[in-house]
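Here the complex is missing one protein chain, while the rest keep their positions.
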Amino acid sequence: MARRLELHPDRLFPADPTTRRIARDLYSGVADAPIVSPHGHTDAGWFAGNQPWTDATSLLLAPDHYLYRMLYSQGIALDALAIPDKGGVPATDPRAAWALFAANYHLFRGTPSRLWLDHVFAEVFGFDVALEPSSADLYFDTIAEKLATDAFRPRALFDRFRIDFLATTEGAQDDLGAHHRIRESGWNGRVVTTYRPDGVVDVEHEAFVPAMTRFAELTGEDVYDWRGYLAAHRKRRADFRAAGATATDHGHPTAATANLSTAECETLFAKVTRGDWTPADAELFRAQMLTEMAGMSAEDGMVMQIHPGSFRNHNAGLFASHGRDKGADIPTRTDYVHALKPLLDRHGNSTDLSIILFTLDESTYARELAPLAGHYPCLKLGPSWWFHDSPEGMRRFREATTETAGFYNTVGFNDDTRAFLSIPARHDVARRVDCGFLAQLVVEHRIADWEAADLAHELTSGLVRRAYRIDQPSPLAAAA
Amino acid sequence: MARRLELHPDRLFPADPTTRRIARDLYSGVADAPIVSPHGHTDAGWFAGNQPWTDATSLLLAPDHYLYRMLYSQGIALDALAIPDKGGVPATDPRAAWALFAANYHLFRGTPSRLWLDHVFAEVFGFDVALEPSSADLYFDTIAEKLATDAFRPRALFDRFRIDFLATTEGAQDDLGAHHRIRESGWNGRVVTTYRPDGVVDVEHEAFVPAMTRFAELTGEDVYDWRGYLAAHRKRRADFRAAGATATDHGHPTAATANLSTAECETLFAKVTRGDWTPADAELFRAQMLTEMAGMSAEDGMVMQIHPGSFRNHNAGLFASHGRDKGADIPTRTDYVHALKPLLDRHGNSTDLSIILFTLDESTYARELAPLAGHYPCLKLGPSWWFHDSPEGMRRFREATTETAGFYNTVGFNDDTRAFLSIPARHDVARRVDCGFLAQLVVEHRIADWEAADLAHELTSGLVRRAYRIDQPSPLAAAA
Partner (left out) sequence: MARRLELHPDRLFPADPTTRRIARDLYSGVADAPIVSPHGHTDAGWFAGNQPWTDATSLLLAPDHYLYRMLYSQGIALDALAIPDKGGVPATDPRAAWALFAANYHLFRGTPSRLWLDHVFAEVFGFDVALEPSSADLYFDTIAEKLATDAFRPRALFDRFRIDFLATTEGAQDDLGAHHRIRESGWNGRVVTTYRPDGVVDVEHEAFVPAMTRFAELTGEDVYDWRGYLAAHRKRRADFRAAGATATDHGHPTAATANLSTAECETLFAKVTRGDWTPADAELFRAQMLTEMAGMSAEDGMVMQIHPGSFRNHNAGLFASHGRDKGADIPTRTDYVHALKPLLDRHGNSTDLSIILFTLDESTYARELAPLAGHYPCLKLGPSWWFHDSPEGMRRFREATTETAGFYNTVGFNDDTRAFLSIPARHDVARRVDCGFLAQLVVEHRIADWEAADLAHELTSGLVRRAYRIDQPSPLAAAA
């Protein structure tokens, strides 16, 4: 018989009883606050179509690279987990894949995936037994049954999760059809897009050429001319704003920026777009485009997010067989101080521009990012990201950044997930960890209790709403 | 009505009651120990002239880049804070600037500035209400009144703060007039200087040429000849020792050192002094000069401090409008292992030489600095510096260095401040955090209680006195 599954009400709070009591009080004030999710990768089509999901494997396991990367690291073949390769979804029985996952669920002990999944199992699906081999079928069957009900369709869960704002991410070459269908449906859930132009900026991406073709079609611009290319970005940014976007996002290998003259830009652009480039050219072009995007953000008010430092598709064999995004992205050492200077030399003292910086290199928190954000008016710090979106990661983020940048140069939490059902779990973890950190400051008499309560609300709601400008009058609202 | 301001007697001690009790006991043994401040940036002129300060804004806000960098980061103009630009002090009402600061005091929650200021407000000025908009005028008026009294003149506060030793920092081109006036006045406060030759070593500094001119005038040497230049350093080091200095200080962009032949030095020196240099030449010259200074320290016994790794004046726009030291210095990744090798190859096994290393790159604590200091007889570790001079920063320093370098290769606390009134606050924070760390070791049975008590005294008094050689017979004492 399977062991009990129970979410302890004090989970993630500090062990010391006094600190825990303070943390619990702080948490009680924000536990039920609506969710604001300004950065993530859910599929807008879910909310446009509102079709039911089908089974545990395809909903919870197959799309979640956090899960299958760990299983793969222990020698389990991706095929056996029903992970699609370049030929499509393998002919693996979803129930068998789920059973294999259940048999290896112990691998996740101590990881945030385990915390998130147990929350999904207990809170979303109502399980009171733990996932293990003996309960794998119960899980698989129960989940399938529930998913077939209206209460588990995307929009119903969106409401049940009390999501106030949810941003997805689309490329510059996306027609935003799903977002348009959401609007046209009359549904009032606030699901908006984010402008992510990497596909038409990164000439090293294998799909750069078709992305540029689509970019041209959608804008009617001569995107192989530097001025036309910039004009196309401006048009698409306006399209995205009209679809509710308040932000852009940029996922580059490094944080490099550049500040070239127009003539230099034209020469570089001609070189990279005719395919005659070196890796250094490609990097310089991405660098210049960050500065161009910052300039456009200063014009149109879109908040700019920079997510650098991931070595994508590190596993050559797996990339060949399975393609991108298969859990083989590895962080690298990242410089910000020298990298951002060209952009900052041009736009750094703007109070219209807002740039949110992320990192996968925690050694930059106290050394570079907090000092930069604690000085430049245009810079703020995104929350601990990806591999660091975890209790220890969040704690290290607060400990390393608060003393130099304060709380007010941070922007609340991002769930950054494609695992829609885990969104409440992830926000819950962040709220608990933040309240634990604040409780520590209170018990050490570094801030007063009333300040901690105020900060708990800021970290949950205030900072994110202001940083992502989600309550500012938008073109969408103006048009409504 | 403003909220109460109260410094809790247990502030900064660990939450666990047993650990806290041990920390409190350890702290009680060192809380009142005299202050030894071997490295800082107070103005020797204050103690020479002993003139009263005038108001809260010009004393506490305008000179403190920790404060206005945070306010600037949130979009507040420096003009509105009465921060001088290249044209001088702006015509901003000091009271209005103070009110703006008070209205934004919440930005400092969780920062060391907040801890230091509350200590200054409560302990130095006797406030029992917190700084907030409603109390801004009360603060401004009360501070002005108190500053007008004799009890708040520099020397009176020096005595009240129980300062036993205070080092300022002057350039090689400084005539040490203020220090001479202190001596001549017959006042017995021990305020000494520190030899900081960066102005005549860093050819990239915009004031290098006038500094060299003054250097020549003060020494009578041909400072554009390599031998004359070295002789001038020797003369000025002797001048500084005569004014009580026990140490030198070197603030370079990197920790690079070099070990060139005399012929190579002459060639390089000729190149950099005639203005015909590349950035690499400038860097190599600074590198060579660290090794030269180490050689002179081995001769004359002055303790050498190396403070590398700050990217100075990162904000180009602000540097153009406001000049240096406006809160825009950003730490960079710093290498020590390769950088220091040339110097160590020449002087590393000297037991006469003492070099104190600092860093803004905490990733070097356990990886490079503790292993270096735990081996080389000439190397010791300076305390956590600048952005890391904070409760979390100090805790990380001890956790990362103690296991490899021990306590005895560290040198006690530096306040490193130009904010004179905050000196007791800063030493108090350091003593509390160190006692908390020691209490943790005791409660985990890693050291005995009597050892912790001994170490608390060492960290407060013993190590700093020995490391900075402040009780060794000095030329000053010998002449007296």
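So that you can tell them apart, the chains are marked A and B in the order they are listed, and the count of residues begins at 1 in each.
Criterion: contacts are C-beta pairs under 8 Å (C-beta built on N, C-alpha and C of every residue); 3 or more make two chains touch, one makes a residue touch a chain.
Every value quoted in this text rests on a predicted model; they were computed, and no experiment measured them.
Enquirer: Pick from A:Glu221, A:Glu362, A:Glu444 or A:Glu458: which residue touches the chain that isn't shown?
Expert: A:Glu362
Enquirer: Among B:Thr246, B:Thr273, B:Asn409 or B:Ser422, which residue is in contact with the omitted chain in the full complex?
Expert: B:Asn409
Enquirer: Specify the residue from the set A:Asp93, A:Glu392 or A:Asp471 that touches the hidden chain.
Expert: Candidates A:Asp93, A:Glu392 or A:Asp471; residue touching the omitted chain: A:Glu392.
Enquirer: Could you pull out which residues of chain B are in touch with the chain that's been left out?
Expert: 14, 16, 18-19, 335, 337-338, 341, 344-345, 348-349, 351, 363, 366-368, 370-377, 379, 399-400, 402-409, 440-441, 443-448, 450-451, 454-455
Enquirer: Take the complete complex as the reference. Which residues in chain A touch the chain that isn't displayed?
Expert: 3, 7-8, 10-17, 69-70, 72-75, 106-112, 114-115, 311, 314-318, 327-333, 360-363, 387-388, 390-393
Going forward, only the chains that are shown with their structure count from here on.
Enquirer: Please tell me the distance, in whole Å, between the geometric centres of chain A and chain B computed from their C-alpha atoms.
Expert: 40
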